[in-house]
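Omission of a single protein chain aside, the complex is shown with its protein chains in their original locations.
By written order: A, B and C. Residues from 1 in each chain.
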Amino acid sequence: MLKIFQQVGRDLFTAGLNNSHSGNLSARLGDRLVITRRGSMLAHLEEEDLIETGLEKDDVNTPLASTEIGVHRAIYLKTPALAVVHAHPPHAVALSLLGDEIVPVDAEGLYLLPRVPVLSPRQAIASKELEETLPEVLREYRAAVVRGHGSFAAGRTLEEAYKWTASLQHSCRILCIARSLGRGPGSSK
Amino acid sequence: MLKIFQQVGRDLFTAGLNNSHSGNLSARLGDRLVITRRGSMLAHLEEEDLIETGLEKDDVNTPLASTEIGVHRAIYLKTPALAVVHAHPPHAVALSLLGDEIVPVDAEGLYLLPRVPVLSPRQAIASKELEETLPEVLREYRAAVVRGHGSFAAGRTLEEAYKWTASLQHSCRILCIARSLGRGPGSSK
Amino acid sequence: MLKIFQQVGRDLFTAGLNNSHSGNLSARLGDRLVITRRGSMLAHLEEEDLIETGLEKDDVNTPLASTEIGVHRAIYLKTPALAVVHAHPPHAVALSLLGDEIVPVDAEGLYLLPRVPVLSPRQAIASKELEETLPEVLREYRAAVVRGHGSFAAGRTLEEAYKWTASLQHSCRILCIARSLGRGPGSSK
Partner (left out) sequence: MLKIFQQVGRDLFTAGLNNSHSGNLSARLGDRLVITRRGSMLAHLEEEDLIETGLEKDDVNTPLASTEIGVHRAIYLKTPALAVVHAHPPHAVALSLLGDEIVPVDAEGLYLLPRVPVLSPRQAIASKELEETLPEVLREYRAAVVRGHGSFAAGRTLEEAYKWTASLQHSCRILCIARSLGRGPGSSK
């Protein structure tokens, strides 16, 4: 399991979807979850950066987990997801400032993520409100963006959740380039 | 053969021409072809990600191949190409939304790819229509862009097809920067 | 200590926050400091690129240190910082040309760096004036930008100072993308 966490973490950094300390990854194991350590660098994950704790019950490891653990847990408890990727893809974050959804213009985006909802909780980071609203959205959509904050994607595997995240940023980058060239549509009102 | 697939796959990711799971590579071996596995990550190709199957005849491996295998096969059957690179270069995809061809403004682009046709099939991904139209185009041009989807480049070697792909994206990036600076021409009506 | 210098130096280059020879890193060790060598490449630091010298007193090693050593020393002498990262993050530098402060629009930036002062010394590189003004600012702020030059961030560890730097560039990149999409605010008057 360490290998895929390392690979996804490294690739998210290389592709610019996270900076040094942003983002977090998790996978569900029955009534347990493995999540990246609070303050870890996704590009350099080591064994001790993977924190295993309860899906519902806190234990001695829980305080070591990412500050976003509440949102990860809520997603597992309310959706069939087995893995979650939270990242800060810059073009997706920028587009999230402009509307309530992101609609790709490229074929891959339209196929994989035909519509990406933008959520606007009062508090963006480690939000209790998101623990309520995000799982609802991720039952219907593969990925969502928290306005001005970052993306959450849920999948059956970490690789799959990473795929939705990477595809989201790629579509958003194409959208931003197309807009800068004077092509208007793509991100909704 | 694995080494050059790995190198090209890795470089396409590092340079941002593909995201985690996009793109596919193939090479022709007589009446066989080797193509990347459906759902593989080009940045992390392993031995088992190279699928060998028939150029015309399906076999037990065919279902494991990239969903774009129909287009790769059509290119080999109707052109002298020995290798094909399909990628999602973001600036090329963005420019493809704007016109029927892309015309580089930089010297390297003008020399290697003086005109890059943009195709607009009704269906962009795994398109039967592309199996008809793309080989025609690639008999005359080194690379083409499928509108809003990605590039296809054909060469005598995988390295060569990669070269046309990388040069296409580089030229398109320069075109987009130049346009953002207020220099208009480069991509035609 | 070499390992963290190498990792931070490499990541700053990979993420585009420094070019080949720009930037410098240091850490305080009591009344000594370790700083990168004058003219070293942060992406390729070796043992001999870490120069140890006095915090106040010059010695035989001092002339080997980064030309910015005066600013690093002043920060250590006048603030509780134990590590300093100087980088040239391109979007932060571009925004610094436009105002006296940078105000992030993304949640991470607002949380970590709610306001980033822009300093405008008459001389930007190895500036005596900065030795006076920058420590004052870094007692109150985690990072600051020297107009048209680069960023300085101070932390308890090199990793922490790198975190402020990476977050600054990430916020500034989002700001620039948002502005290119027609969203105005973010960097002040």
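By our rule, contacts are C-beta pairs under 8 Å (C-beta built on N, C-alpha and C of every residue); 3 or more make two chains touch, one makes a residue touch a chain.
Small disclaimer: the values here were computed from a predicted structure and weren't measured.
Engineer: What chains on display are touched by the one that is not shown?
Structural biologist: B, C
Engineer: Which of B:Asp11, B:Glu52 or B:Glu101 sits in contact with the chain that's absent?
Structural biologist: B:Asp11
Engineer: For the chain that's not shown, point to the residue among B:Leu98, B:Ile125 or B:Ala178 touching it.
Structural biologist: B:Ala178
Engineer: Residue by residue, what part of chain B touches the chain that was omitted?
Structural biologist: Listed in rising order, the touching residues are 7, 11, 14-15, 105-108, 110-111, 159, 162-163, 165-167, 169-170, 173-174, 177-178, 180-181, 183.
Engineer: Which parts of chain C face the unshown chain closely enough to count as touching?
Structural biologist: 13-14, 16, 19-22, 41, 43-44, 88, 90-91, 93-95, 97-98, 124-125, 146, 148-150, 176, 179-180
The rule is simple: only the chains that are shown with their structure count from here on.
Engineer: Would you identify the shape of the chain contact graph, picking one of line, ring, star, complete or other?
Structural biologist: line
Engineer: Of the chains shown, whose Cα centre falls closest to the middle of all protein Cα atoms?
Structural biologist: Per-chain C-alpha centroids ranked by distance to the global centroid put A first.
Engineer: Between chain A and chain C, what is the separation of their C-alpha centroids in Å?
Structural biologist: Computed from C-alpha means, the inter-chain centre distance equals 29 Å.
Engineer: Centroid from C-alpha atoms only, then distance chain B to chain C, rounded to Å. What do you get?
Structural biologist: Between these chains, centre-to-centre, one finds 41 Å.
Engineer: Please list all residues of chain C that touch 2 or more other chains.
Structural biologist: 180
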